[in-house]
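Missing here: one protein chain of the complex. Every other protein chain is in place.
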Amino acid sequence: MAETLNLSSPPDSDSSSISDQSVSSRIGNRSLRVAKKEKQKLEAVDPFVKALKYFSDVDAGTPVVGNDEFESNLVRVERVAYSKGLSPNAISIMLEFAMSLRMGTSPCVRVLKCLIPASVVPQEAVVRAWVWLGVGKIPPSTQVLFIKWVLTIFDMIDAKDQLRAIYGFIFSFVTDENMCPFICHLLYLLTRKGSVRVFRVRKLLELQSKLGRQPFLLHLLSLYKVFCPELVTLSIPSRMRSGFRNHNSHWKSALIAVQKRNNSQVASSTSLPFTIKDKPGSRKRKHSHLQMPALHSVVNKQAQTESSSTRKVVPLVQVQSFAELLDNIHRIELPSQMGSLLGSSLALQYLDCVQDESALLRLNFWLGYALHEEFLFCGDGGASQNSEEARLFLNKLLSTQHFLQEGFSSTEAFLYKFLCIWDGSLLRPQILELLSNIPVVPSTQIRRLLFEPLMQLFFTSSVFFKCGMMECLNNMLLKWLTWHSVYALEDDLDISLNSQTSINMTLSGFKDSVMELIHFVGRLASVGLQLEGCHTLFLNFVLDFYETVCDTFLKYGLPLVVMPPAGVFYPALFATDPVSVDRLAHIMKRYKVNLVSAKSQEKNTEQAFHISRQTVREFNHYMVVMVNCLWNSKMFHTGMGVELGEELLLKSNVPQYWKSFDLIHHPAFMSYAISFHQKCWPGRKDMDLNSIKHSKPWTWYLEYLYSQGYDGLKQIVPAQ
Amino acid sequence: MDDLTKRLLQRLIRRMPAQMLKTTLEKWDRLTAAQQQSLDFTQPKWALIETLLTIFEENEFTVKHITELEMLHVINNPNQGMWHAFHLMDPDDTAITVELTQFKEQFKSHLRELVRHVSIKIKKHTDEAVWIRIAWGDGFSKPNHLKPTYVVHHLQTPYVFVTSLTSKQKPLLSQALTLSTRHQGIKDANLSGRKLTAIRDLLMKQYQQVFTTRYPSPLEETNQPVSNPRIEREQAGLLANRLQMACEAFGYGVLPQLQSAVYKLETKYKDDTNKTMTEREEPFRCVVKFASSNLLESIRQCASSGIASTPVTPLLSSIPIKGRNYFVIKDNGLGPS
């Protein structure tokens, strides 16, 4: 505590240092007469300056009661404060006057209440006020009022380095029961990784055993845990009430009013080109955390230019362009409300290139709680939840994730929980998209975290939900594969899972996860097709997925080939629309190309991966079935996938049953066969489709089919 | 204007939302049109108060005027503060003939006899209610206008509603009231609430009531929502029964908005597992309080939805029937008070 106290100048020299800055200092060198004249002039011009001077000069112990001079001066200051806000200098003077208790405790509260900054609050003034707080004559309620004020204007303090330097001093107030909740909030805003120490953790735990599991203590502790998990072993409940209350609306409303007035005066030239403009923060939601705090440009231009040269840190708010960001990148100060970063692409760029671990941790922490309280643990069960607002929030989160090209770990944790209680319709597009963004899940966890809740949702929902889910899983696979092709290292073994965390995954682990995912989707697709009666739309989404799967080796360099299950292959082969059949043919063709190149690589390089015989056998089998069935009219031959007893087939009375799924008689292509027949033999009255099978017309027919855009078929068996 | 008057005005203005202040001043109709115009109601309160202070000084308004304004505000917004109901008892034969001017004179003179410094203002409202504002002083001090008592009485009824009355002032007011309305006595009606209109309606039975009959009315059929023939309620009988029970106790219509009901228990503790408590001679004392923004509606809903068992216990149904929301329960049933 002693060392921190030294940081600020001793209290005695304050009046001089402050009047240095004030107008009166200029008077010093001139002759008394001129000075007087000047002073009179000034007073005549601006009674406010006179009032300020009164407060900086007033002697200690001056009585308050019946002191008209004091009263009129204070009213003057109040009037300016409520209309225009106080300049940094005025804030310093008034804060000093109040906290030093020069005229006793009674004016202190009144002064604190009118401390509405017009631009910034000088850090020095706040630090000095903290020192006064340590002197200990201020009544408890006023102490609390002061801390509330600091919390309210926290983002407007021009630098935080000195405040952080007296972290230990501020921490010492935590034992005071009245101040504890507010001190915790302030510490929460000030905490850096370096501030987390064993003795502080111990103190907080001690307080917790005394006061019970108070939300403000838990929040601070959980932040400590985020920074130093090894120091805080305490388990933090998953459902926590919101920790820090919105402290004082008195200042906030006054601040907003002042800012509005000033902004309109300055004219709206300060439009931020790089920030996504949020709706104005006037929407009232009591328990909401969704409202992303906008990066307020509180500071007006003047203050910026005069201060940015001297100040050591630059608040992110003031950075207007990418060039400015580059110039100041070493001394950027992050805002206290990390959520505001989501709305600003500049901030995200900063975050992405600096890789500031504590910033990311704080952002994640904030996001985790915001998502948790808004979607999992709402005050009223979501009855009054403004879904429009929630949608906008998630959309913004999504665009942030796209910008950073990775998901936040807190989003992931939230999704796992949310899936377990999701009704399948609430914010469906957003949730499915967030889900498709999650990083690779280890194969040991994937089943319980992802597959079980998804399966329950999938099989109880409509076909459109099934399509949506299929698309989401396809995107998930695509992202995993893309990520693999980008991040996989040369030696193909250790790949870092996420740039934010240091969890690594081996290639085989990654392969296992991808395989699990593909098999899972295969199961969903087979049963889904069965339940939905091979719904064409759904089948198309399934084929989309297999278009990704068939190219894993060539397109994404992942040594893995997984064939579709029979439950997908046969419904696609016997589909009633020609597009599905054609897409299946295309997919089979890609499988073939992948397998061939994998085989050749296996021969060339010794260490290449091994494709199981089973996979190759499966592929060959599907190929044989497809070609036999469509081109060779050998349906139901022995050795094919679909075998039926001879007698049974005869009993069905279908003539030439072996032909019933060739390219002429297949339900998807029958119409083409008929139109071909009409074109080929325009005069013929009786239609005999079998006549197409003769060698010449057959070649023409195939040419005709391929010319209709069925390239997949063409790729498999090119016309002779 | 002296300091006290200024403070009185400040307090009054602070209490009123800006919009309400505007309409009240218009109704009051003592400011000139120009003065009305000069007021900017979007200003912050402190600024508004200052302009009003200067206007009042210009017009040389006194305490009398300010209390007039206050009364107007209270009459127009009767649902503020805690109102207590009193019951006048044993009317004289002439009680029925009391009329306004007579009552006014009598009440003023009786109360002035009892208290030297008291300021009384009586006003008849459009709905036949007589509003009385009393600022109390005592033997030595002037009437305190900052803490006035408001009394509402409908002539020829036995009910009086009072807000912000201290226990010291209660006997004085009681005496003045009984004498001027020609009754023998007055007692607490054990009914209180934030909404004057609600407790008045409850006591004067000015809401849709039920008259319990022994035969279930066929009215329920109309209450049921018209339903699709493919939707069938298995326990329709039970539901209809519950609805009927609830409505028998509380009626079908809109209920007066009570905020709370308090039951003070002074009964013997009965629990076989806890011998020391059961064997105690003294009754077990505790207070049960039901609170809601609309208590009677809530209880009716509980009963009709099956959350509370039906038929509704007389403890709850006697709130509307007896018109009270404070009960003391002793072992021999509902106590007298």
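Worth a mention:
As written, the chain order gives the labels A and B, with residue 1 at the start of each chain.
The criterion applied here is as follows: a contact is a pair of C-beta atoms (placed from the backbone, for glycine too) under 8 Å apart; a residue touches a chain by one contact, two chains touch by 3 or more.
By our rule, contacts and distances are computed from a predicted model.
Missing from the rendering is one chain, named in UniProt as "Centromere protein M" (options: "Large ribosomal subunit protein uL3m", "Centromere protein M", "ER membrane protein complex subunit 2" or "DNA-directed RNA polymerases I and III subunit RPAC2"). Across the entire complex, the residue among A:448, A:519 or A:679 in touch with the chain not shown is A:448. Here one chain is not drawn; of A:423, A:643 or A:686, the residue touching it is A:423. Across B:239, B:265 or B:329, the single residue that touches the chain missing here is B:239.
Residues of subunit B in touch with the missing chain: 225, 228, 230-235, 237-239, 305-307. For subunit A, the residues in touch with the chain missing from this view are 222, 225-226, 229, 235-239, 241, 361, 364-365, 368, 372, 375-383, 387, 409-410, 412-414, 416-417, 420-426, 448-449, 452-453, 455-456, 459-462, 527, 530-531, 533.
Note that only the chains that are shown with their structure count from here on.
Spacing of subunit A relative to subunit B, judged by their CA centroids, is 53 angstrom.
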